[in-house]
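The next block holds one structure in the form of structure tokens; read it before the comments.
The complex appears here minus one protein chain, its other protein chains still in place.
Moving on, here comes chain A:
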């Protein structure tokens, strides 16, 4: 690292020393857009005689040296018509206006976080979504607005597989790691954002850039391997004229109530029939005799009472008949579900003059979900830019977020009898009074054996949530301060500091009235066998658990920006160093005997083991205070240079070296930067390419590396407590071998891209082909265990994977009359495969059995994939049959063994393919007539398979849940002709359920089309006393459902037999003045 530092310092000092000038005539001016008088940044001003060129600043200002006032200045900027002005025009610091060039492409500015690059300078693949695109959808999460808009970002509908490695559940251009972190890097206003993404107010974001290839993302170094999403917030701009813009925005969002009745459940009769069968065959005997205190379902209770003679046969039949009539789910919906509603309000005020610009934003979001859980969020945003002199600029940005969440009513899945769901549950008794629920304990038994001295053991679902509440509070500060000094017209020095602090607090309070507190107190209550006196190791009162997490990060950055035009050459570059720390600390404390008024808690004994009622097992009281602290530190040096010749050819190069306290010393000391190179060729700038219908054609080519780190890793040998036997000496043993060579994973990306525009921009877009090679990925590796010996494999940077694919964005204007019709197509194709991986328990294809939502690295195969057992139908008794050694077989365990010992030739298993979409995209059609427009977005996901959930009888018996295939089950001989659903069986063959569930008949094509949203806007320009006001009224309907799927059953592959995301209606307006 030292060498790097030295080199950089030398470069810096060298660069600075040359920044000296000979005084000649200097003139200054400002370049603004004719249309809206906004400053044009990076316009080229070229003095012909002096043969020198400069670029304009953010505020459109420039300063240039001329030989004489007669010199002519050529002023050009992409998207505007060039003009030539005599230098004397600027003698008194005048302003020149450029006319928008309607024929050329609207220029896109890519914000990389470290610098802004215009498309005429950049070689990299980046996708920029501006305010308009982000506004098409509504919602409270900024990332959700990228869904179906960006070509390369895939939002996964399946639950997060490993919360340690993944929080956002999105991927950019498919996977690039096997065991490493999977989230793309989120950058907010130039700095890594470590906070909760929900804290960001979508209304405060001006644009989002998605950096996809190495030339774009390698500048973020060791954390850019999964792609980088750069967000830029709205700010005031320094301009020649003083302006003030106020914008008010309100959105109301309703969601449909989830239709829980759609979730399959057995009808009461079938369900009770199965329960009766189980009871009569002795399924419950063991439980009822050994653990009589454990809850059983109401039907089992009745059967038990009948068998033990407590009720008559007639009575029991009567009671069962009554159960048959219960419709618990309907009662649940009536009492626990409401229509979710969200309201969002935002106000922003921006303004600026030549020397000062400011921005102020205020946002409020209120949300109540279907279970009545609430969330309130307040966002305050403040930005200020000062420019006391022409050379010095200071920017301050402060974001504050306060978020409060409170829990609501319990979810449906909470209502179980000893973990078993029943369709005939009931919340009210015959008289319509609230009825207690037997959650864990059997009421009849507890009343008989454990009532005296104990608190009530019953659970009252209709009121319990009032006494058992979870509150979350999150406060976040994100602030940055930046000073920029213009050393020379072409050279800026920049020092920036960023600080972020997020504190979140979660409090679970279970008052003494709550089921949880009563049960816990009861379990620990001790009765003296001699005197009968009772003591309460868990004291009477509430139980309050608080978990506080504090995250603080800071970044210190020094950077030089270089921007110079001379003759046909243009060089844009930067060079910087950065130190960064992120610290997360947490604590978790439980208080017992808690009372709000007077505010007290009672100490408890965490050490002694107590005999628990009613199970008689021994346990200590949970909740000893716990603390944690994680510190990540990075030191980085980076540089990026872009060179453009005649606006026709461009080249770029970037380097970044990272050192971190999670890498080993050997890694930190070695000079091995992540780098990228790139080139472009703007074909249309060639004389021979002046073709009428071709507006723009640019070919890009890049290659380079970015990295990926697991922030939990440590280079130090870490000791676990223990290991001492026969003595009382405290021992500790190294549980993880230290690896001084531990380093980041490397993702090498090759990208070939094409930007195109035809027919007066009627068709324009980009197309990219990429190959991502994940190298040095964390993976298990055989090693020389002579060095340690405690494990046969260790995690090293050894695994490899590859993802290849296409990104495509095409915008067309199909009709350009009074009615305008635009189409935007975004499409991504990506295929990933494991290239190199060591698997000590190599199960081959058998690893792909299941739901496909887990990474299974098998060389040559996608990371997520599905396989199924070969299916030979049901036999004449309704048992499923597979293939074993070429013969139909019911030896499920042998089939299983065969399928991983000999997957290829054994014939027991069949491989299907990827379990994640290899193709995804969307097509959005926008129709505009005058100031009304409507956008319709349809998404496509394809090239993958899903596993249809089916009934496991074992789960049905124990948990009470089943799937619709139950209706088609084999019932009588001959049914095997028509159905593939095995017969109800008890006792179960081991492996029978798993064999059927994982067989090939349940692996289906998942390709589908979905109507994502329809959005309508009315956007009139209101003229009031000479001023124009921008008004926008919009409405949006989201999640309109499945249009088509390739599987013949018509099952929604993303949500098979589940509640699909609710249809969402929003209505809102925005008013700018």
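The working rule: a residue touches a chain if its C-beta (ideal position, glycine included) is under 8 Å from a C-beta of that chain, and two chains touch if they have at least 3 such contacts; residues count from 1.
Just so it is clear, contacts and distances are computed from a predicted model.
Protein name for the hidden chain, per its UniProt entry and selected from "Molybdopterin synthase catalytic subunit", "RagB/SusD family nutrient uptake outer membrane protein", "Peptide/nickel transport system permease protein" or "NADH-quinone oxidoreductase subunit H": "RagB/SusD family nutrient uptake outer membrane protein". Only one residue in the set A:360, A:769, A:788 or A:806 touches the chain that does not appear here, and it is A:788. Residue A:556 is the one among A:324, A:479, A:540 or A:556 that touches the chain missing from this view.
Only one of A:433, A:725 or A:1024 touches the absent chain when the whole complex is considered: A:725. Only one residue in the set A:737, A:858 or A:1004 touches the chain that does not appear here, and it is A:737. Along chain A, the points of touch with the absent chain fall at residues 1-2, 4-5, 8-9, 12-13, 16-17, 19-21, 23, 485, 487-488, 493, 495, 556, 558, 560, 577, 579, 627-633, 635, 637, 659-662, 666, 668, 711-714, 716-719, 721-727, 729-734, 737-741, 782-790, 792.
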